[in-house]
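Left out: one protein chain. Kept in place: all the others.
So, subunit A:
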């Protein structure tokens, strides 16, 4: 008998506002109604997942000066949805994305402390820094921060929140104080320390600054690097960073987002996958995806014709707003597309389908379970955040068919431990009770490796 494999961490990402989500399928339900969230969460809990995950964007996306209308548009507010889900689930972690640029630490600390109390210790906060003048137009701050400043703010924001959470650990709240380059706040908190001490901290960002931020402050990283050598490199990189900051690398979990297609056989799964890709990438969407890459208006091109011969214009005025940067080297990416199109004789839309939209896990339940166990075993990741393409039932095939195999192989719990905190599910320690006063200053807080730019 072989020893149990490494435990797999599983998150369930509620389908989002990009073309991965197929809204035109007859099975696709509301993205707004609470019932969709309830059903999705209850499926995840039935599958003994660690947590549910909600993304957030604080302005509707636009392209070429108009609201983007081809994908799902709109979502309910993250924290109220998670609070509602706390009432209809019992064990599932509840992770929400909240921006550090367009919020203030005291208010966010209070909201996550409230969620952690309401859910008896199941809250997680994905700290994102997306910031541009476009999104800023919805807020008092109005402006935005340059890239390096954003992470300085995010780091100080998280440290301020931790200071606030720690300030009421006895019978009564102690005064807290936090001073740094971005904040100068003080007072008394009106909630006792959350059940988890600190809600679990996620980070989703890819730059060196983002990775360092995670290595210093986060419990888990949500990443796009999900496969093979690329994933392994990313994994090794962030774990090494965590070690460099004096942390146990195992205390920072690496969790790639991943899409999946399950069929009765590998063959059937491949067929379904091809159909879904065609749903995900209509002719219009194919043009749009290339426009994002090219940063040019390509509406004159035929999706069933060849790739645009014109060169991309990454340094021109940005046509797309409210969207995470996806490509580091646009010219190299375009060259790859041209090569694939030429080699395989693919038209514009087919090229996009072949290169942009491939699901990561495709196969029979046994194949997919094996891929997951293997990825975790070979240190590509510590688990996955699954991104289904159908709301709300998209998780069901995985829960019904793959989860039992993961459980059989000993890679996933069969029952939740009674009264477990999310930190317990994830194998994370609970931050020790603070000793001494709750005062911290930014100068002490930031390690010497961070250069503050002014």
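By our rule, a residue touches a chain if its C-beta (ideal position, glycine included) is under 8 Å from a C-beta of that chain, and two chains touch if they have at least 3 such contacts; residues count from 1.
One rule holds for everything that comes next: contacts and distances are computed from a predicted model.
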**Message:** Missing chain, UniProt name, options "Carbon-monoxide dehydrogenase medium subunit", "Acetolactate synthase", "Aspartyl/glutamyl-tRNA(Asn/Gln) amidotransferase subunit B" or "LLM class flavin-dependent oxidoreductase": which is it?
**Reply:** "LLM class flavin-dependent oxidoreductase"
**Request:** Looking beyond the chains shown, say which of A:169, A:207, A:251 or A:282 touches the absent one.
**Result:** A:282
**Request:** Among A:23, A:125 or A:202, single out the residue that touches the unshown chain.
**Result:** A:23
**Asked** Of A:83, A:100 or A:218, which sits in contact with the chain we cannot see?
**Response** A:83
**Fill in**
Missing-chain contacts on subunit A, rising order, are 23-24, 32-34, 38, 57-60, 66-67, 69-77, 79-81, 83-88, 102-104, 106-107, 110-111, 114-115, 117-120, 137-140, 142, 168, 171, 173, 183-192, 282, 284-285
